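Note that one protein chain of the assembly has been removed; the remaining protein chains are unaltered in position.
And then chain A:
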Amino acid sequence: MRRLTRVLPLAPAVVLLLLFLAGPIAYCVYIAFTDLQLTGQAHASFVGFGNFRHAFHDAEFRNAVWLTLVFTVLSSLVGQNTLGLALAALMKRASKPVRTLTGGVVITAWVLPEVVAGFLLYAFFRREGTLNALLDWLHLPRQNWLFTLPVLAVSFANVWRGTAFSMLVYSAALDEIPSEITEAAEVDGAGGWRRMWHITLPMIRRSIGTNLMLNTLQTLSVFGLIWVMTRGGPGNRSQTLPLFMYEQAFQNSMIGYGTAVALLLLVVGSLFSVVYLRLLRTEV
(Lines give C-alpha, C1' and ligand atoms only; values in the text may rest on other atoms or scores of the structure.)
Protein backbone atom coordinates (compact mmCIF):
# COMPACT_ATOMS: atom_id res chain seq x y z
CA MET A 1 0.00 0.00 0.00
CA ARG A 2 2.75 2.41 0.96
CA ARG A 3 4.66 1.49 -2.16
CA LEU A 4 1.62 2.19 -4.26
CA THR A 5 1.06 5.67 -2.85
CA ARG A 6 4.72 6.35 -3.44
CA VAL A 7 4.66 5.57 -7.17
CA LEU A 8 1.20 7.04 -7.71
CA PRO A 9 2.53 10.58 -8.44
CA LEU A 10 4.38 9.10 -11.40
CA ALA A 11 1.11 7.98 -12.96
CA PRO A 12 0.05 11.15 -14.86
CA ALA A 13 3.47 11.58 -16.44
CA VAL A 14 3.71 7.89 -17.34
CA VAL A 15 0.23 7.84 -18.89
CA LEU A 16 0.92 10.96 -20.91
CA LEU A 17 4.26 9.62 -22.13
CA LEU A 18 2.86 6.22 -23.02
CA LEU A 19 -0.15 7.59 -24.90
CA PHE A 20 1.46 10.48 -26.74
CA LEU A 21 5.11 9.55 -27.09
CA ALA A 22 5.58 5.77 -26.84
CA GLY A 23 2.29 5.19 -28.67
CA PRO A 24 3.26 7.19 -31.76
CA ILE A 25 6.72 5.61 -31.79
CA ALA A 26 5.20 2.12 -31.78
CA TYR A 27 2.71 3.22 -34.44
CA CYS A 28 5.64 4.63 -36.44
CA VAL A 29 7.35 1.24 -36.42
CA TYR A 30 4.11 -0.39 -37.58
CA ILE A 31 3.24 2.05 -40.41
CA ALA A 32 6.78 2.03 -41.73
CA PHE A 33 6.17 -1.54 -42.90
CA THR A 34 2.83 -0.80 -44.61
CA ASP A 35 1.75 1.04 -47.74
CA LEU A 36 -0.59 3.42 -45.88
CA GLN A 37 -1.64 6.40 -47.99
CA LEU A 38 -3.04 9.82 -47.19
CA THR A 39 -6.23 9.09 -49.14
CA GLY A 40 -7.16 6.78 -46.26
CA GLN A 41 -7.81 3.36 -47.74
CA ALA A 42 -9.63 1.10 -45.28
CA HIS A 43 -6.80 -1.34 -44.76
CA ALA A 44 -3.18 -0.65 -45.40
CA SER A 45 -1.37 -3.81 -46.36
CA PHE A 46 1.88 -5.05 -44.94
CA VAL A 47 4.77 -4.63 -47.36
CA GLY A 48 7.69 -5.87 -45.26
CA PHE A 49 10.89 -4.00 -46.00
CA GLY A 50 9.43 -2.66 -49.26
CA ASN A 51 9.54 0.98 -48.15
CA PHE A 52 13.15 0.69 -47.08
CA ARG A 53 14.17 -1.04 -50.32
CA HIS A 54 12.38 1.72 -52.19
CA ALA A 55 14.27 4.33 -50.15
CA PHE A 56 17.70 2.93 -50.86
CA HIS A 57 16.99 2.91 -54.60
CA ASP A 58 15.45 6.37 -54.51
CA ALA A 59 17.87 9.02 -55.79
CA GLU A 60 15.90 11.72 -53.97
CA PHE A 61 16.26 9.87 -50.68
CA ARG A 62 20.00 9.60 -51.16
CA ASN A 63 20.08 13.28 -52.01
CA ALA A 64 18.26 14.02 -48.73
CA VAL A 65 20.66 11.86 -46.72
CA TRP A 66 23.62 13.63 -48.28
CA LEU A 67 22.17 17.08 -47.65
CA THR A 68 21.32 16.16 -44.05
CA LEU A 69 24.91 15.08 -43.58
CA VAL A 70 26.26 18.30 -45.09
CA PHE A 71 23.81 20.41 -43.07
CA THR A 72 24.67 18.64 -39.80
CA VAL A 73 28.42 18.66 -40.24
CA LEU A 74 28.58 22.27 -41.45
CA SER A 75 26.14 23.85 -39.05
CA SER A 76 26.38 21.71 -35.94
CA LEU A 77 29.83 20.13 -35.77
CA VAL A 78 31.80 22.91 -37.42
CA GLY A 79 29.64 25.99 -36.98
CA GLN A 80 27.77 26.00 -33.69
CA ASN A 81 30.33 23.97 -31.81
CA THR A 82 33.48 25.82 -32.86
CA LEU A 83 31.96 29.27 -32.84
CA GLY A 84 30.34 28.58 -29.47
CA LEU A 85 33.67 27.55 -27.96
CA ALA A 86 35.47 30.52 -29.52
CA LEU A 87 32.86 32.94 -28.17
CA ALA A 88 33.00 31.40 -24.69
CA ALA A 89 36.81 31.60 -24.66
CA LEU A 90 36.84 35.19 -25.94
CA MET A 91 34.21 36.23 -23.43
CA LYS A 92 36.45 35.19 -20.58
CA ARG A 93 39.00 37.76 -21.71
CA ALA A 94 36.79 40.55 -22.99
CA SER A 95 35.62 43.59 -21.04
CA LYS A 96 32.30 43.36 -19.28
CA PRO A 97 30.16 45.66 -21.47
CA VAL A 98 31.27 43.84 -24.65
CA ARG A 99 30.63 40.49 -23.00
CA THR A 100 27.13 41.50 -21.99
CA LEU A 101 26.34 42.90 -25.42
CA THR A 102 27.58 39.83 -27.31
CA GLY A 103 25.82 37.47 -24.94
CA GLY A 104 22.59 39.43 -25.29
CA VAL A 105 22.60 39.47 -29.09
CA VAL A 106 23.63 35.83 -29.53
CA ILE A 107 21.10 34.62 -26.96
CA THR A 108 18.32 36.71 -28.52
CA ALA A 109 18.92 34.89 -31.81
CA TRP A 110 18.50 31.63 -29.91
CA VAL A 111 15.36 32.57 -27.99
CA LEU A 112 13.49 33.86 -31.07
CA PRO A 113 10.77 31.54 -32.39
CA GLU A 114 12.08 29.24 -35.13
CA VAL A 115 9.86 30.69 -37.85
CA VAL A 116 10.85 34.28 -37.04
CA ALA A 117 14.51 33.26 -37.21
CA GLY A 118 13.73 31.72 -40.60
CA PHE A 119 12.23 34.97 -41.89
CA LEU A 120 15.09 37.09 -40.61
CA LEU A 121 17.65 34.94 -42.37
CA TYR A 122 15.51 34.66 -45.47
CA ALA A 123 15.61 38.45 -45.65
CA PHE A 124 19.34 38.40 -44.95
CA PHE A 125 20.22 35.96 -47.75
CA ARG A 126 17.69 37.06 -50.40
CA ARG A 127 19.01 38.55 -53.61
CA GLU A 128 17.87 42.02 -52.55
CA GLY A 129 18.77 41.34 -48.91
CA THR A 130 21.29 42.61 -46.40
CA LEU A 131 24.17 40.27 -47.24
CA ASN A 132 24.28 41.37 -50.87
CA ALA A 133 23.98 45.02 -49.84
CA LEU A 134 27.01 44.46 -47.63
CA LEU A 135 28.95 42.75 -50.43
CA ASP A 136 28.17 45.63 -52.79
CA TRP A 137 29.44 48.05 -50.23
CA LEU A 138 32.70 46.09 -49.96
CA HIS A 139 32.87 45.85 -53.78
CA LEU A 140 32.69 42.06 -53.64
CA PRO A 141 30.69 39.95 -56.11
CA ARG A 142 27.10 39.34 -55.05
CA GLN A 143 25.24 36.04 -55.20
CA ASN A 144 21.68 34.88 -55.20
CA TRP A 145 22.46 32.86 -52.09
CA LEU A 146 19.16 31.03 -51.67
CA PHE A 147 19.39 29.88 -55.29
CA THR A 148 23.06 29.13 -55.83
CA LEU A 149 24.03 27.87 -52.38
CA PRO A 150 20.83 27.00 -50.50
CA VAL A 151 22.45 24.42 -48.20
CA LEU A 152 25.11 26.87 -47.19
CA ALA A 153 22.49 29.53 -46.47
CA VAL A 154 20.34 27.26 -44.29
CA SER A 155 23.47 25.97 -42.53
CA PHE A 156 24.49 29.52 -41.69
CA ALA A 157 20.96 30.16 -40.50
CA ASN A 158 21.22 27.20 -38.15
CA VAL A 159 24.56 28.47 -36.85
CA TRP A 160 22.99 31.88 -36.23
CA ARG A 161 20.14 30.32 -34.34
CA GLY A 162 21.94 27.58 -32.43
CA THR A 163 25.33 28.94 -31.39
CA ALA A 164 24.07 30.41 -28.11
CA PHE A 165 23.49 26.94 -26.69
CA SER A 166 27.11 25.87 -27.28
CA MET A 167 28.30 29.22 -25.98
CA LEU A 168 26.36 28.73 -22.72
CA VAL A 169 27.54 25.15 -22.26
CA TYR A 170 31.18 26.08 -22.90
CA SER A 171 31.06 29.20 -20.74
CA ALA A 172 29.87 27.07 -17.84
CA ALA A 173 32.59 24.50 -18.58
CA LEU A 174 35.39 27.07 -18.84
CA ASP A 175 34.36 28.65 -15.55
CA GLU A 176 35.00 25.35 -13.84
CA ILE A 177 38.66 25.19 -14.87
CA PRO A 178 40.73 26.32 -11.88
CA SER A 179 42.62 29.48 -12.81
CA GLU A 180 45.81 28.20 -11.10
CA ILE A 181 46.22 25.60 -13.82
CA THR A 182 46.12 28.02 -16.75
CA GLU A 183 48.25 30.53 -14.85
CA ALA A 184 50.87 27.89 -14.11
CA ALA A 185 51.01 26.98 -17.78
CA GLU A 186 51.34 30.63 -18.69
CA VAL A 187 54.28 31.06 -16.32
CA ASP A 188 55.88 28.01 -17.92
CA GLY A 189 55.66 29.88 -21.22
CA ALA A 190 52.83 28.01 -22.93
CA GLY A 191 51.21 30.25 -25.57
CA GLY A 192 47.50 30.74 -26.08
CA TRP A 193 46.98 28.02 -28.68
CA ARG A 194 49.07 25.48 -26.78
CA ARG A 195 47.18 26.17 -23.56
CA MET A 196 43.94 25.70 -25.46
CA TRP A 197 45.04 22.44 -27.04
CA HIS A 198 46.87 20.81 -24.12
CA ILE A 199 44.98 22.12 -21.11
CA THR A 200 41.58 23.62 -21.86
CA LEU A 201 40.28 21.13 -24.43
CA PRO A 202 41.22 17.99 -22.45
CA MET A 203 39.65 19.48 -19.32
CA ILE A 204 36.32 20.24 -20.97
CA ARG A 205 36.17 17.12 -23.16
CA ARG A 206 33.00 15.85 -21.49
CA SER A 207 31.22 19.12 -22.16
CA ILE A 208 32.39 18.89 -25.76
CA GLY A 209 30.89 15.41 -26.05
CA THR A 210 27.58 16.43 -24.49
CA ASN A 211 27.38 19.55 -26.58
CA LEU A 212 28.16 17.78 -29.86
CA MET A 213 25.48 15.18 -29.20
CA LEU A 214 22.78 17.67 -28.25
CA ASN A 215 23.65 19.97 -31.17
CA THR A 216 23.57 17.11 -33.63
CA LEU A 217 20.23 15.82 -32.34
CA GLN A 218 18.74 19.30 -32.51
CA THR A 219 20.10 19.84 -36.02
CA LEU A 220 18.81 16.48 -37.29
CA SER A 221 15.26 17.55 -36.51
CA VAL A 222 15.32 21.10 -37.92
CA PHE A 223 12.24 21.60 -40.07
CA GLY A 224 10.70 25.06 -39.67
CA LEU A 225 13.88 27.02 -40.35
CA ILE A 226 14.51 25.35 -43.72
CA TRP A 227 10.82 25.27 -44.59
CA VAL A 228 10.52 29.02 -44.18
CA MET A 229 13.75 29.86 -45.98
CA THR A 230 13.67 27.57 -49.01
CA ARG A 231 10.86 24.96 -48.69
CA GLY A 232 13.66 22.48 -49.39
CA GLY A 233 14.27 24.05 -52.77
CA PRO A 234 15.12 25.21 -55.31
CA GLY A 235 14.16 21.78 -56.64
CA ASN A 236 15.33 19.65 -53.76
CA ARG A 237 18.72 21.22 -53.25
CA SER A 238 18.17 21.97 -49.56
CA GLN A 239 15.77 19.12 -48.83
CA THR A 240 17.06 17.46 -45.67
CA LEU A 241 15.47 14.28 -44.32
CA PRO A 242 12.67 15.93 -42.27
CA LEU A 243 11.54 17.89 -45.34
CA PHE A 244 11.84 14.85 -47.56
CA MET A 245 9.76 12.86 -45.09
CA TYR A 246 7.11 15.57 -45.04
CA GLU A 247 6.97 15.79 -48.83
CA GLN A 248 6.63 12.04 -49.29
CA ALA A 249 3.91 11.75 -46.66
CA PHE A 250 1.80 14.76 -47.58
CA GLN A 251 2.57 16.02 -51.06
CA ASN A 252 2.96 12.52 -52.51
CA SER A 253 0.45 11.06 -49.98
CA MET A 254 2.67 8.10 -49.19
CA ILE A 255 2.38 8.03 -45.40
CA GLY A 256 3.92 4.56 -45.23
CA TYR A 257 7.00 5.62 -47.15
CA GLY A 258 7.33 8.93 -45.28
CA THR A 259 7.11 7.07 -41.99
CA ALA A 260 9.79 4.60 -43.06
CA VAL A 261 12.09 7.57 -43.63
CA ALA A 262 11.00 8.99 -40.26
CA LEU A 263 11.86 5.66 -38.62
CA LEU A 264 15.36 5.79 -40.07
CA LEU A 265 15.75 9.31 -38.67
CA LEU A 266 14.46 8.08 -35.31
CA VAL A 267 16.94 5.20 -35.29
CA VAL A 268 19.85 7.52 -36.05
CA GLY A 269 18.61 9.87 -33.32
CA SER A 270 18.35 6.99 -30.84
CA LEU A 271 21.90 5.89 -31.57
CA PHE A 272 23.16 9.41 -30.84
CA SER A 273 20.98 9.44 -27.77
CA VAL A 274 22.53 6.24 -26.44
CA VAL A 275 26.02 7.62 -26.98
CA TYR A 276 24.94 10.75 -25.12
CA LEU A 277 23.70 8.66 -22.18
CA ARG A 278 27.01 6.82 -22.02
CA LEU A 279 28.86 10.14 -21.96
CA LEU A 280 26.70 11.38 -19.08
CA ARG A 281 27.18 8.14 -17.21
CA THR A 282 30.95 8.60 -17.10
CA GLU A 283 30.31 12.09 -15.77
CA VAL A 284 28.04 11.00 -12.89
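Rule of thumb we're sticking to: a residue touches a chain if its C-beta (ideal position, glycine included) is under 8 Å from a C-beta of that chain, and two chains touch if they have at least 3 such contacts; residues count from 1.
By our rule, contacts and distances are computed from a predicted model.
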**Q.** Omitted chain, identified by the protein name its UniProt record gives, among "Sugar ABC transporter permease", "Cytochrome c oxidase subunit 3", "ATP-binding cassette domain-containing protein" or "FAD dependent oxidoreductase"
**A.** "Sugar ABC transporter permease"
(Q) Tell me which of A:Val78, A:Ala133 or A:Leu201 is the one touching the absent chain. (A) A:Ala133
Q) Of A:Ser45, A:Asn252 or A:Ser270, which sits in contact with the chain we cannot see? A) A:Ser270
Q.
I'm checking contacts with the chain that's been left out. Which of A:Leu85, A:Ala109, A:Val151 or A:Leu212 qualifies?
A. A:Ala109
Q: In the full complex, which bits of chain A touch the chain not displayed? Write them out.
A: 5-7, 9-10, 12-14, 16-17, 19-21, 23-25, 27-28, 31, 36, 40, 83, 87, 90-91, 93-95, 98-99, 101-109, 111-116, 119-121, 123-124, 126, 128-130, 132-134, 160, 163, 165, 167-169, 171-173, 207, 210, 213-214, 217, 220-224, 227-228, 242, 245-246, 249, 255, 258-259, 262-263, 265-266, 269-270, 272-274, 276-277, 280, 283
